[in-house]
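Only one protein chain is missing; all other protein chains are in place.
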Amino acid sequence: IANNQNGELLPAICFIWQIAMIALFAIFVRYDPEADAHWTEYMHQNNITSNIENDFYYRYPSFQDVHVMIFMGFGLLFTFLKRYSFGGVGFNFLISAFGLQWALLMQGWFHSLDSTDWTIKIGMKSLINADFCVAGCLIAFGACLGKVSPIQLMVMTLCGVSLFAVEEYVILNLIHVGAKDTGGSMVIHTFGGYYGLTISWILYRPNLHQSKRLRGSSYHSDVFAMIGTLFLWVHWPSFNSAIGNHGDGQHRAVINTYLSLAASVLTTFAVSSLSAKRGKLSMVHIQNATLAGGVAMGTAAEIMVSPYSALVVGVCSGIISTFGFVVLTPFMEKHMKIQDTCGIHNLHAMPGVLGGAVGAVTAAFASTSVYGQEGWASLLTSLILKQGYLFSLGCILRLPCWGDPEDENCFDDEVYWEVTATKVHILATRLYNTLFIYVFFFTKLPEDEESVPPVNQYNDQKADKQTDV
Amino acid sequence: IANNQNGELLPAICFIWQIAMIALFAIFVRYDPEADAHWTEYMHQNNITSNIENDFYYRYPSFQDVHVMIFMGFGLLFTFLKRYSFGGVGFNFLISAFGLQWALLMQGWFHSLDSTDWTIKIGMKSLINADFCVAGCLIAFGACLGKVSPIQLMVMTLCGVSLFAVEEYVILNLIHVGAKDTGGSMVIHTFGGYYGLTISWILYRPNLHQSKRLRGSSYHSDVFAMIGTLFLWVHWPSFNSAIGNHGDGQHRAVINTYLSLAASVLTTFAVSSLSAKRGKLSMVHIQNATLAGGVAMGTAAEIMVSPYSALVVGVCSGIISTFGFVVLTPFMEKHMKIQDTCGIHNLHAMPGVLGGAVGAVTAAFASTSVYGQEGWASLLTSLILKQGYLFSLGCILRLPCWGDPEDENCFDDEVYWEVTATKVHILATRLYNTLFIYVFFFTKLPEDEESVPPVNQYNDQKADKQTDV
Partner (left out) sequence: IANNQNGELLPAICFIWQIAMIALFAIFVRYDPEADAHWTEYMHQNNITSNIENDFYYRYPSFQDVHVMIFMGFGLLFTFLKRYSFGGVGFNFLISAFGLQWALLMQGWFHSLDSTDWTIKIGMKSLINADFCVAGCLIAFGACLGKVSPIQLMVMTLCGVSLFAVEEYVILNLIHVGAKDTGGSMVIHTFGGYYGLTISWILYRPNLHQSKRLRGSSYHSDVFAMIGTLFLWVHWPSFNSAIGNHGDGQHRAVINTYLSLAASVLTTFAVSSLSAKRGKLSMVHIQNATLAGGVAMGTAAEIMVSPYSALVVGVCSGIISTFGFVVLTPFMEKHMKIQDTCGIHNLHAMPGVLGGAVGAVTAAFASTSVYGQEGWASLLTSLILKQGYLFSLGCILRLPCWGDPEDENCFDDEVYWEVTATKVHILATRLYNTLFIYVFFFTKLPEDEESVPPVNQYNDQKADKQTDV
C-alpha cells in the first residue's frame, strides 16, 4: 500500500517541483558580479588588481569540503542501519539536491534580494549558505531515519528550509542586529535538532518495536557509517570557516575547530568506555559524539577565544553528547515519546545550545559592537519561535496519504528500493530460523560471551568463511 | 589458460612501458616556468607581484578534486558487481596511472610543444588535462567491465589516449578554431562513450549469459558504488571548472554545474520511480543517471547560460539518462550486440551529445568570436572520425593472445586476483545449493514478495545475524 502511493506521488512531486524551480530561477536568479561576464569591469570599478581576489578563490576549497560533508558525510553516516543503507544515503541525496535549490531562493529573498531589480545574485557564498540550510534539514532527517517516506522527507525539507530562512532572518537581522553565527551552532544545529525532534515526537509510533529486528547495525554497515563520520570530522574546520571573514577570520575559525574536535574525540572515548561494562567502546558513540566539538565551536569559531578555550569547549561537548547517547536517548524514547533514530539530540541539539552559550559568553567579554550581545535571546527565540508552525506541519505529515512504512517495515530498504534476491532472503531467513531453533535448544553455550570460543582448528579456511562475504 | 598469459605478459608490458616512459620523459618533458626554479625571474619579467598569482593556487584545489574523481570516483563506481570489486577498483587504478603518463606526452606533443627546444613544459594545467584524458578511457572501461583482461585494458588505454589527443587537436584547433570544451562534454564524454561502445560491440560475447550469476550487485557492493557516485557528483563542479578561465569563468562554471547536477538528481528519482512497479527506486539509476547533469553541462559550463538554463539542462539529462537505463541498454544488448556493463551510453554518450548541443546552441546566441559557432560540426566529426581506427583496434583486441576471461568466468575476481578461501567458497556454494533445493521444494512461499514475512520473534539476536557479517 505504502509503495503504491510512493509510485504515484514521488515522480509527480519531483517533476512539478523542478519545473517550479526553473520558473522561479528564470524570474529571480542571476549571477553574482564576481561570477558574471562583467567581472572585469567590476574589478576596475573596485580597484581589484587580480583575478585571485575573486571570492571564488577565498572560498572554493571550503565550499567543496562543505559539499562533501552534506552529501557524503551525512549520507554515509546514515547508512549505519543494517538494512536501511540505501535509504540512508539515497534519500539524503534526494532531499539535499531538492533542498538546496529552494534554499538558494529563500535565502536570496530574505537576505540578499537586490532591491533595484528584484533579483537574487548567486555566488560562492550563496552556494555555501544553501548547503548550510540543507544541513539543518538533514539533521532533522536523522531523527526520522527509517520511519518516514521519501515524500514526507521532501515536505519536511521544503518546510524546514522555509522556516530556516525566516528564523535566520529574524534572529540575525531583527532581534539581534549584526550578530553572526559563522558555523551555525545556533541557527543550523539547534534549529535542525529541535525541528527533527518535534517532528519525530508528532510522528510517534507506539508499535515501533515490531521492526526492532532491523533497528541495529551490521559489522560492515558500521564501517560505512564511520567513513561518513570521518568525512564530517575532517572537513568540519571548513564548515565553521567557509563563510568567515577573509584573512585571519577564516584562519582562526579553522584552528579553533580543529582543536575543539580533537578534544571531543578523547572525552567521547573516555565516557563511552566508562559507560559500558568491561570498558568496551561503542561504535554509536564514536560515530557521533566525536563530532560534537565541531558543533559546539560553531558560533564562536571566528572569535578570539584562545586555543585552550577551544579545547575546553571540545571536552564539554564530547562529555554531554556521549552522556546523551547513554542516558537521554533511551529516556526520551521511553518516557517522552521521542524516537530519535540517529540521536540528533545528542549530536546537534545539545552541543548546538552549548555552542550558542559559548558564543554569547565570549561575545559578552568581547567588544559588543563587533560580536553582538544578545546570544541568549536569539537562542531562546530559536527554540520558541517555531513550535506553532511545527505543530501544524506535524499534523499535516500525519495525514494517511504520504506512503510512510508500516510499523513492522520500518528501517527496511525493501519498501522503497529494489533489493536483489528478495525471495532468497525470505527463504534464507526461514532456513536460518529453523536451524537456529535446533542449535539454540540442543547446544550448550559458553558461560562468558566475552570471547569467541576456541574454534577447533583443523582447517583455517573455515574461520575465514565466517566473516568472509 | 587466461591467467598464464596474464602472468607472462602483464609484468613485461608494465616494465617495458615504464622504461619507455622514462626515456621519453628524459628527452621531452621539463617543468613549466611556474613550477621551475626560475619562477622568481619569470615573475619579474611578467610584472607578477606575488607568489599567490602562480597558476598553482588558481587550480590546485580543483585538480585535487578531479584526481579524486578519477581514482576514487570512477574506481568505486566500478565496484558495484558483487564479485568484481577488486577488478573494478584495481584495474581502474592501473590504467589510470598508466594512461596519465602517456597523456602528458601525447597532449604535450599535440597541444603545447615548445618549438624552440622541442620540449613539453608541464604544470598544473597539464596534470589536469592528463586526468581528463584518462577519464575518457575509464568511461570506455565501464562498457567492458568484467569482460576484458588487464592487458586488453592497457592496450585500450594506450590507443584511447592517443586517439583522444589527436581528435581533440583536430576538433579544437583545425576544424573549429578557438572553440573551447571546458568540461569536456563533447571531447571527453562523447568520445569515451562511443569509444567504449564500439570496443564492446566488436568484443561481443554471445554466451555471456554463462556468467549471469555474477552479473549483479550485492547489498554492500551497491553502497561501495554509491560512495563512488557521490565522489563524482560532489566534485563535478571542479571537473567542469578546473581548466576554466581565471576569475569569473571558473566561478560561473561551478555555479552552473552545481545547479545542473541538483536538477538531474530529482528527475532521476522521478523517472526511476515511474519505471518500476510499485514505484520502487533502482540503485543502478541513482548511481549513474544523477551524474548526467554534470556531463551535459560540460561544454557550456563557462558560458553565461543563466542559472535557470542550467536547471533545464539538468532536468533533460536526468530524464534521458534514466530512460536509457530502463529502455536502451536492454535493447542494445538484445538487438545491437552491445553489452554495456556500466551503461556508459546513458551516463556519458547521450548526455555528452546533449552537452555538445547545448554548447553549440548557446554559442550561436553568444558572440561568435568568443564562443565559436561550429559545435555541431565538431560533434559530428567526433562521432565519425574514429570509426576506422576503432575497427582495426577492435580486430587486434580480438586476437586470442590477451588472456581475457572465458564466458563463464566474466565478472569474477578469481581470474586475476588472489581471493581468500577459494575452497571454502566452493563448498559453501555446494552446501547452500543442497539446502536451497530442500527449502525451495518443501516450503511454501508468501504470495507477495513485497515484505519480509513477520519473523517469529522469540529472540532478537537471530534477526541480527541474518544480515550481520
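Order as written gives the chain letters A and B; numbering starts at 1 within each chain.
By our rule, a residue touches a chain if its C-beta (ideal position, glycine included) is under 8 Å from a C-beta of that chain, and two chains touch if they have at least 3 such contacts.
Note that the structure is a prediction, hence the values are computed from the model and not measured.
Engineer: For the full complex, which residue in A:A26, A:I202, A:V312 or A:V361 touches the chain that was left out?
Structural biologist: Considering the complete complex, A:V312 is the one touching the chain left out.
Engineer: Which of these, A:L113, A:V170 or A:M226, touches the one chain of the complex that we don't see?
Structural biologist: A:M226
Engineer: Hey, which of A:S162, A:Q210 or A:S273 is the one touching the hidden chain?
Structural biologist: Here the residue in touch with the unshown chain is A:S273.
Engineer: On subunit B, what residues meet the omitted chain?
Structural biologist: 3-4, 6-8, 10-11, 14-15, 17-18, 21-23, 25-26, 29-32, 34-37, 39-40, 43, 50-52, 54-57, 60-61, 64, 67-68, 71-72, 75-76, 79, 82-83, 85-86, 89-90, 93-94, 97-98, 100-101, 122-124, 127, 150, 212-214, 216, 218-221, 224, 227, 408-409, 412, 414-420, 422-423, 425-433, 436, 440, 461-462, 464-465, 467-469
Engineer: What residues on subunit A make contact with the chain left out of this view?
Structural biologist: Its contact residues with the unshown chain are 52-53, 57-58, 61-62, 65, 216-220, 222-223, 226-227, 230-231, 233-235, 237-238, 246-248, 250-252, 254-255, 258-259, 261-263, 265-267, 269-271, 273-274, 276-283, 286, 290, 304, 306-308, 311-312, 315, 420-421, 423-425, 428, 435-436, 439-440, 443, 445-446, 449-457, 459-460, 462-469.
We adopt the following convention: only the chains that are shown with their structure count from here on.
Engineer: Compute the rotation angle for the C-alpha superposition of subunit A onto subunit B, expressed as a multiple of 5 degrees.
Structural biologist: About 120 degrees of rotation relates the two copies.
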